[in-house]
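What you see is the complex with one protein chain gone and the rest in place.
Let's look at subunit A:
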Amino acid sequence: MNALLKRKTKGDLLFDILNYSILTIGMLLILYPLYFVFIASFSDPNQIYSGDIWLFPKGLTLDGYERIFSDSTIWIGYGNSLLYAIVGTAISVMLTLMAAYPLSRKDFVGRGVFMWFFVFTMFFGGGLIPTYLLIKDLNMINTIWALVVPGAAGVFNIIIVRTFFQSTIPDEMREAAFIDGCSNTRFFLGMVLPLSKPIIAVMVLYHVVGFWNGFFDAMIYLNEETKFPLQLVLRNILVQNQVNSSMMIDVESYAAKLRVTELIKYGVIIIASLPLLILYPFLQRYFVKGVMIGSIKG
């Protein structure tokens, strides 16, 4: 049978050639912008400006990175993002696990009602303005809590974790533990959580990436620059073209300033993406896992 599947006609050969070629070209189109940012961040800004850089960096320089390292706002942003990501992830993952576990239990009275209570918010919500006014009334503006609390334990995540619990924690195990006098809390902490490391990893990575990449909540709820996460600092540099003048003290002409700004932009893209780049092998594996569990209808 396998041999049969592997036999190729002329048409199949053509199919394969086309298939491989198109996918390879597509992959290169996706890869090239990323690669270009990388090589440009090391290159002489004059050569970037005149369009001489295509495949290899030219006029190797660390000038851009040196200027970025000398600017404190980027590092403050880095620190803030790290703090928001750690605190936010801890709170949200903990709450998600706690809400998902009862929902996975068939003997949990009111399971359907609670499920609807959560799922309803996926279809309808008060919207930006009422939520903003609430955060304002609660005096959460300009605090870390505005970023990490309101969005904690999202519905999708609760559903994914619940599906995981349902499919990995057998009822018999719980029944046996209860006969031995185990309480719900002890069972959850001692048996369920240790068996759930894969889904905890999925959740942690989902949240870390979300917090690291998010800027919207920070933009509306924070107004002190010292509290800005990295993405807001990046927005000023990359989108609004405002490079901190401390990075430019020694650059004289306007034209040179423009060029150095470009170089700094390539550099900050790399620096901002570095943590995710390092995590990428895990991100890929666990994000794929998350999509798979999420796609099981339940």
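Just so it is clear, a residue touches a chain if its C-beta (ideal position, glycine included) is under 8 Å from a C-beta of that chain, and two chains touch if they have at least 3 such contacts; residues count from 1.
Assume contacts and distances are computed from a predicted model.
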Review point. What does the UniProt entry say the missing chain is called, choosing from "Paraquat-inducible protein A", "Carbohydrate ABC transporter membrane protein 1 (CUT1 family)", "Xanthine dehydrogenase YagT iron-sulfur-binding subunit" or "L-serine deaminase"?
Key: "Carbohydrate ABC transporter membrane protein 1 (CUT1 family)"
Review point. Touching the left-out chain: which of A:61, A:143, A:166 or A:184?
Key: A:184
Point to revise | Touch with the omitted chain, as defined above, among A:57, A:150 or A:198 | key: A:150
**Study point:** Chain not shown: contacting residue from A:93, A:144 or A:234
**Key:** A:234
Practice item. Pick out the residues on subunit A that sit against the missing chain. Key: 1, 4-5, 7, 9, 11-12, 15-16, 19-20, 22-24, 26-27, 29-31, 33-34, 36-37, 48-49, 51, 95-96, 98-99, 101-102, 105, 107-110, 114, 117-118, 121, 123-134, 149-153, 158, 178-179, 181-185, 188, 209, 212-216, 220, 231, 234-235, 237-239, 241, 258-259, 262, 265-266, 268-269, 272-273, 276, 280, 283-284, 287-288, 291-292, 295
